[in-house]
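Only a single protein chain was left out; the remaining protein chains are all shown in position.
Moving on, here comes chain A:
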Amino acid sequence: MMTEADYYALFEAYAHGELAGPSRANFEARLAADPALALRFADFTEMTGTLRAYGQRQATRQQLRGMHAAMLAAEEPAAPAVATEEPARLTHTVNPMLSISRTERRLRQFWSGHRATVGVAASVAVLAVFSTLLGLDLWRTSKIKPSLYGYTVLRREVERIKKSQKDLTISLNQFGRPSSAAASPKESTISGTGFALTSEGYLVTSYHVIQGADSVLIEGRDKQRYHAEPVYSDVKHDLAILRITDKKFTGFGRLPYAIKAGQADLGERVFTLGYPREDVVYGEGALSARSGFEGDTAFYQVSIPVNPGNSGGPLLDERGNLIGVVSGRQNDAQSAAFATKSSYLVRLVDSLDAAKSGAPYHLPRFGQLAGAGRPKQVAKLRDYVFVVKVFE
């Protein structure tokens, strides 16, 4: 009985063609007849074949590694001379990394590996920043409702001004008497101007002056104070009607001005009285447009310099007819003030009258100011113009 090793000797001799004619034929016959032998032979050839191929593979690997090293070695010193050595290389311009430093290579690797992530992170950051800014802006504008962008309402925030003034006096006054500071426990926070609408005690001011008011106080030139309550407001045209509620109040007497139901003409000389500070202030100018901010036809544009506190003041023409109610001004334009047209006031009063919701309104029909000089007109008028103080 042959051992397996003996068989292998036979197989190898056969594979190398070392078997002589008859024994070779004999072996081939046995291979054909004996499947076990054939299997053994197949295994043997497969194994030796694999061994040889494995050896070749290792040799090839070694060879290629050598080539790579040789290529790198040839590349390093001869980088500028590549063109002369290997013209074929120039057809491939795809490899831009001929001679770059180690750090740069690392950076490039990092970039090529993470650029998608970096891009996403960057765009998220940009998006977050801009949406935050935009959101803040929107939130801020939504908080300040009544003022349009570029439009300032002219109510006066008294508390702020008073406070800064007090600070000023205290700092000026070395002894710093606090008694003056504690004198008035309840100060109005907002003030505007108002004027008499009827002799029965109705007044007109701007809606934004009394907006959110707890109580309203009217103060005339003679420092006489009355309590008043809002009767009606017209938010759209920035108008408010007040009524004096004090029992001791007896009436304004005959009003010196008439309220014009029609429209005033362009270029008409106009003037106003108001309380941008503690004293009454006169301002004059011309009617410069028959539409208001952003083309709002309920308003006039007038070229009177107005200040916070002028809101709700009467706007009168040469003959002393009331033609409008001062409302606001444009921030980015030189002395562009806006006043609600008196025709809207008349219409509002008419509709209130028709509704019969209170005492009847008797609007003054005829003015007494026509023809008089301006100082005389103002002297008559100023008794009917009041400070409107609002407590929130």
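The rule we apply is simple: a contact is a pair of C-beta atoms (placed from the backbone, for glycine too) under 8 Å apart; a residue touches a chain by one contact, two chains touch by 3 or more; residues count from 1.
The working rule: contacts and distances are computed from a predicted model.
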Going by UniProt, what is the name of the one chain that was not included in the view, given "Binding-protein-dependent transport systems inner membrane component", "Methionine biosynthesis protein MetW", "RNA polymerase subunit sigma-70" or "Tripartite tricarboxylate transporter TctA"? "RNA polymerase subunit sigma-70"
Residue of A:Arg30, A:Arg105, A:Arg269 or A:Lys376 in touch with the missing chain, whole complex considered: A:Arg105
Contacting the left-out chain in the complete assembly, out of A:Ser23, A:Gln58, A:Ser123 or A:Thr245: A:Gln58
Per the definition of touch given earlier, which of A:Met47, A:Leu138 or A:Val235 contacts the omitted chain? A:Met47
Determine which one of A:Met67, A:Leu107 or A:Ala379 touches the chain that has been left out. A:Met67
Chain not shown, touching residues in chain A: 4-6, 8-9, 12, 43-44, 47-48, 50-58, 60-61, 63-65, 67-68, 70-71, 86, 88-89, 92, 94-97, 105, 108-109, 112-113
